[in-house]
Structure formats: structure tokens, C-alpha cells
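Missing here is one protein chain; the remaining ones are kept as they sit in the complex.
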Amino acid sequence: MSLLEWFLDPAHWSGADGIPMQIGVHLFYSAVALALSLLFAVPLGIYIGFTGKGEGIVAGIANALRALPTLGLLVLLFLLLSPVVPGQLVYGIPTVIVLVLLAVPPILTGTYAGIQAADTEAVNAARGMGYSQVQILWFVQLPCALPLLLSGVRSSTLQIVSTATVAAYLGLQGLGRFILDGRAQGDFSQMAAGAILLAALALILELAFIAVGRLIVSPGLQRTTRAPRKIVPTTATAAIRLTAS
Amino acid sequence: MIFFDAVSKMYPDGTVAVDNLSLNAPNGKLTVLVGPSGCGKTTSMRMINRLIAPSSGTISLDGVDTQSMNAVQLRRKIGYVIQNAGLFPHRTIVDNVAALPRLLGGSRKQTRMHAMELLEHVGLDSSFASRYPWQLSGGQQQRVGVARALATDPPYLLMDEPFSAVDPIVRAQLQDEFLRLQADISKTIVLVTHDVDEALKLGDQVAVLRTGGTLAQVASPADLLAHPTDAFVADFVGSARGYRALGFVNTDDSIPVTPEQTVTLGQHTSTIGRTPSRWILAVNAVNQPVGWVDVELIAGDIISASDLNLSGTVTSAAGSVRDLLNSALASPSSRAVMIDSAGALRGTVTLHDIVSAIGQAKEARPNS
Amino acid sequence: MTVDWIWSNLPRITELTLNHIGLTVIPTILGLIVALPLGWWAHRSRRSYPAIVGAASLLYTVPSLALFVILPQILGTRILDPINVVVALTVYTISLLVRVVADGLNSVPHETVQAADAMGYRAWQRLVLVELPNAIPVIAAGLRIAVVSNVSILTMAALLGIPQLGTLFTQGFQLRLYVPLVTGILLCVALAIAFDSLIVWLGRLLTPWRQKTVTA
Partner (left out) sequence: MKKLIAISALAAASLLALSGCSGGDPLASAGAGTGSSGDQVIIGSADFTESQLIASIYSEALQAAGVDVKEQFNIGSREVYMEALQDGSIDLIPEYSGALLKYLDTSSTASTTDDVLAELATQLPTGTSLLDHSLAEDKDVLAVTSDTAAKYDLEKISDLAPVAAELSLGGPPEWKTRVNGVIGLVDVYGINFREFVSLDAGGPLTMTALTSGQIQVGDIFSTDPGVTDNDLVVLEDDKSLFAAENVVPVITTAKLDSTIAETLNAVSAQLTTKDLIRMNSEASSGTNLAEIAIAWLTDADLI
């Protein structure tokens, strides 16, 4: 069966293991992991960015997290949790934990780098004008941090969506199913279809992020008319830290 | 009135930034804190709105100790302008100006309208209102900074090197505009600068601080130039202080203004009569001086723009003796060109007359 | 039991670790070699920057497992050939580094570039002698991320039976043994830290002028 035929086969578009369902499950796990990551990383990032406390430690931990092999961690967590966690959760929890560990560093660094990169002059001015700490954070630093924060969330999301495929290794549904099953069944079309669906999903999310960025980041911070030459090394490095991860 | 009473600031590492400063910044006046870097001028200023806490001593606003006030409430009474304006990059110009009034509960419409007025007041076209800070030049941003500081109409204004980040031409322009604005609004202002010329130009009162955070002298600009209290202040105001002091002496009737023979551009050389010297002043159709002409070197039969020597300057009748002297020195004819408020020629003053007028004035004031 | 297992499997662990090092370093270096001209191209042409960088970034979203398995079809290689893993990791490295190289070259101060032009450097001389050296800090920062990611992604190849540290994960899992799992994870992290430090060290060595400015 060719790749095209695989896609055209109506059987692959319906049912509990059809494409729409698998995309839905995939997005569900991704969304849960992203939400948890945001819940954890954004407040922590704000705290670090605002107080400057623990930046070194967090940067180190973030880098170490990046080095943690997803597969090993997933399997270890499964073995550790399987005696204590009942039912379906024994597959879901390790998956979500692994995805969260993966997603936290970019969001965290994006948030605190964004807050620290907020124009110090503007922050000073706000303080001098009589903005309270909370007001400075809310009205000046956070809006200014948005571009970097968003780019952190963007790379986290792409990482989550791409890595959520490993959930299939623990028997969970999602787009990883097509890839793993396709391989186990020697069905190349199914596997390639899984990869294509995933790349398409990532592309759509990427475009969605660009759109969201345009919507919620102030045009004052989107210097689209300026040439990209004005990148100083420090911000470039920060940007890499975010995009790559 | 902002009053410093024996204020000191010592940092935990033992550095003394400000040492026992007592100073009064009177209401409606502009007090300049000036001094070399490390003299504690910025620290002193930032203690007023409690961005920095004094180690000892008190600062009071119209008799109320600032320590007794809530820091945020205190700051809202005091406008604040800083070096690079510190505009909020994510807000449009008009929203930058309207930011604090909005925060204090003003309606969107009201605060924006007021902001537009203020922008006009600081000389910014309304077309700038919807732009973002990065789309403005440094000078324009600084104007917005001033407008924003005035948005809640605070009685006090603190200005931290407000004009230092722009080029000299724009700086002079901003200074002039700001003096006009202050004449209008009469805020109680403390301004920090490292530029002694700016201090002398803007200040009603200038406080010179020396390294180590002690106050060297507080005086009016003229006094400071005429009577520096010690070698440090004398050195700081500069060796050109004798000449600078003339900037605070107004021209008066004691200086004789003589009518000047003029020519106009396009005039035929044959119509020029006898001239008292080689140099003759050219004016335009409304009698505004445009340059000097060397009668011996006119290239053709007609006086054209290429015949003009443009090195001279003009001085207003209301200007200082320094401006007058400068005009005479700059002019190829050694005559200062004086104009009226419309820019039309009033006459010229010879260098000799200016110098003798200065000499007579000094004799009349034996202290100088 | 922990020590026993490690001790009795020491030759195997060593072999897997060496494989892991090779399969990480080679793609990283190959990726850098390919990313340099691509990044330079993106840097030179403002118009193609979004296209090149965007396309490169998109490659990163292809799941590693899928790439490992699809590559033999594209390359005509054998399905268990480690070359597939090398190519896949090279692709990821390129994906990360193209933007980094472009941004690194963009980060070189305009005045420096102009000065080189004014002194009569040819375009390639300017690139090799002025722009690239000055872009090293940024490129090194990107390379650190690439190599650390590669250490981690490579373990996925265990699902295909390519021997490297990830093999300890699948085996540990099948046997329900924690020791190989934890050993594998720790070795991965240790390798990542070692590569990371190596690049930091090389970066410093290649940019002695930066140290001077720090101490001055």
C-alpha cells in the first residue's frame, strides 16, 4: 500500500485508532504537559527574573534536563510507578512527566530572560513614576517579556508534540502509534504517514504561534521593519537557548 | 520646596555616596545638581523619590518628611525624567504619556486627550501619538519622557541627565524648549547633570557637588561664575568662566548701537556708495541680515549669494553681553549684528564699544 | 547487586559508551560543516533568511524514530545500518545550527565588518578571518545545545537495535532492572556534560581575545 493509498483509505480516518482520534489524543497529552509546564515554569521564571535569585542554579538544571534521555527516563518512571499507580495512569503519568521535564527549561529560561531583558530604563522610569512592584511586573516587565516567553513556549510545544510519540512505546495512543505500529508491522506507509502527520501538526502549531504572537505581542516590541543585524551576542545566545533546547 | 537636611548615604561596603548634604530646592525653581562622576548627584536625587533610602538625615517635601509617606504615593507626586527617556517599548507614544493617569483610574478617553495636549505642549506633532518608541529619534523620545512626567501634573519634577543622550544641536534645542516650558508651568525641579554648561544654562540655582558626596557650593549661575567658593568649584566651572559670566549680563543702553549701511542680494554693485570699511552687511527683503560682503572681492556686477561671508552671528537686543561679544568676534568686520524680536536688523556694535562697556561694568562692581 | 551488574557488564557498557560517543560526535561535526555554508547563505541574504531558517527548523519536528526508519528508504541503506542514525542526527544538528550560524554572523558588529571591507579584505577573507572568528561565541553556544540534544536523541535508536547507551534502556526495561536504566541515564548525562564542557573549552581557546576583555 502506497503512502497516498494509506491516506486515502477511509478506514484510517475513523474509529478509536483513526487519524482524527490519534491527533486528538496526541494533542490532549501535549496540552496536559504544556499546561503543567506553564503552571510550573512561568511563575518560577517570573520569580527568578524578578528577584534574580537562583538564576545560575536554574540555568544549570535546565541544561542538565536537556541532557536527560527521554526514553530512559520514560522507562525508569514507568518501572518506578507501575507498582504504586493504578490503571491507565501508570502509562500517562510517566509520559506527562517526561514531556514536562522537556518543556520546562525553554519556558523557564524564556520567562526569566524575557523579564530580565525588559528595558531597564523603562523599569526604572516606572519605579520612579510611582508604579508598585506588582504594577511594574504586570504593566511593564511581563508585556516586554512576552516575545521571549512566547518563543520559549513555542519551542516547548514543538518539543512536546514531537516527543509525545514516545508515549506509544508505553502503549499509549497518539500519533506515535502509527510510527511504532508501522515499524513493528513492517508497514512503511503507516509509519511515514505518522511522521508526515506529526510534521504537519508541528507546522500548523508553529504558524498558530506566529499568529498568536502577532496578536498578543505589542507592535512596539516587534521591530519587523528593522534588519536582523541588530542582534547583540548575548541576546543571540539567549535566543538559541530558547529555540534549540 | 524640597529640603535636604544633613542627608548622608553610605553603602554597606563603606562607600560614602552622599555626605551630610543640606540643600533647599525652592518652589517653582529649577535646582541643578552638578559635579564630576562619583559626586553623589544622582544618588542625592534618587533619594528624593526614595528609589534610594538615605542612611541618615531627612528629606522633606514642603515640610513633610518623605520617610513618613508611602514610597509609591510619594513617587506619584513627583514627575521623573531619565536619561534615555525609559519609555515603555510596548506602548504607543500616547499610551506612554497616559500610562500613569490610566493606572490611577482615569478614563481611557480622558487620559488620552490630556496626553495629546501634553505631546503638543512638548512640541510633538499629533502624528507621533500612535507610533511606538523605537520609531522615534532620541530627542523625540526625550520629549515624550517629559510629557509623561507631566501627565499627572505633579508639583515636583526630577530630571536625571535628561538631555545627555542626544547630540549637541538637539540638546540645545531641547534645553531652550524646556526653559520655555518651565517658564509656563513653574514646577519645583531638581535636575542632575554632569555638564556644567547645561547647569549654568538651565539652573535658577546650581549645587556643585564634589567627589565623595559633599556639597561644594550652592549659588545662582552668575554668582557661581563670579565667586567660586574654592579651587574645586573654580576649576569645575572652567577656565572660561570670565567669558561665561558675560552670559548672565544683559545688554543695556550703555552700549551704543549704530545704524549699519546695508545692501541686498541682487543689487548692482554700481549702486553701492562709499563704504566705511571693506565689509558691508547684506540683508533680505524684510531687512533681516543674511551675511557680510567684502566690497573689494565681489565677483560680478550683481551681489549674489556666493559673495556672502557667513561666519558672523547675530544677537538679539534682549541677549547677553556674551552673545554680543561673540557676534562681534565672529564677524569679519568685528562688528556685532543686533536684531530685534522679528529678526530685523537694529544696528551694529563695534568690538571696541563692547569691550569698554564690559570694562566700565566691572569697575562699577568692585567685587568682580 | 548494583556494583555486580556494572562490573560484570563493564566491557559491554564501555562498548556502548564508545559507540555513543562516536555516533554523537560525528553527526555533530558533520552537521556543523553543512550548517556553516547554509547559515552563511541565510546571513547574506535577508530575503532567504526566513525560508532557510524556517525550513531548517521544520526538520527538527520530524520525530527521530520516524527519521531513523524512513532514511533507509530514502538513502537505500540497510535498515540496521548506523549510517541512518548518523544521517538523522546530522539532520537535527543542521536544523539547530543553521539559525545559530546565521545569527552568529549577524551578531558580528557592523563596524568590524565595515572596517574589514575598508581595509580591502576580500569577501572570503572577511568571512574566514573576521566574521567567523567573531561569531564563534554564538556558534559555540548553539553547538553545545546540538551536542547535548544529540546525546539524548541518539538513545531512541535503541528501539531499532543500534547499540549505544539507549540499549541499556530497552534491556533494562525488558528485564525490569533499574541498574542498567539508571546507569544508562547517568552515563548519558555525564557524556552530555563532558561534551558541553569540551565545547566551552574549545570556544575559549579559539577566542582568546574574549578572555582578555573579561579580565581587563
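Per-chain numbering from 1; labels A, B and C assigned in written order.
Definition applied: a residue touches a chain if its C-beta (ideal position, glycine included) is under 8 Å from a C-beta of that chain, and two chains touch if they have at least 3 such contacts.
Being a predicted model, the structure only gives us computed values, none of them experimental.
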Neighbouring shown chains of the undisplayed chain, as defined at the top: A, C
Touch with the omitted chain, as defined above, among C:29, C:58 or C:182: C:29
Of A:2, A:120 or A:185, the residue in touch with the unshown chain: A:185
From C:51, C:80 or C:123, residue that would touch the chain that is not displayed: C:80
Residues of chain C in contact with the chain not shown: 1, 4-5, 8-9, 12, 15, 18-19, 21-26, 29, 77-83, 85-86, 158-164, 167, 170-171, 173-177, 179, 198, 202, 205-206, 208
Missing-chain contacts mapped onto chain A: 16, 78-79, 82, 86-88, 90-91, 168, 170-171, 177, 180-181, 183-187
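To be clear about the criterion, only the chains that are shown with their structure count from here on.
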Chain labels contacting chain A and also chain B: none
Most central chain, judged by mean C-alpha position against the global CA mean: A
Chain A and chain C, separation of their C-alpha mean positions in angstrom: 20
Chain B-chain C separation of Cα centroids, rounded to whole Å: 58
Chain A residues within the chain B interface of the complex: 119, 121-132, 135, 139-140, 143-144, 146, 217-221, 223, 226
Footprint of chain A on chain B - complex, ascending: 46, 49, 51, 72-80, 82-92, 99-100, 103, 132-134, 145, 148-149, 158
Sites on chain A touched by chain C in the complex: 63-64, 66-73, 75-76, 78-80, 158, 161-163, 165-166, 169, 176, 179-180, 183, 188, 191-192, 194-195, 198-199, 202-203, 206, 227-229, 231-233, 236-237, 239-241, 243-245
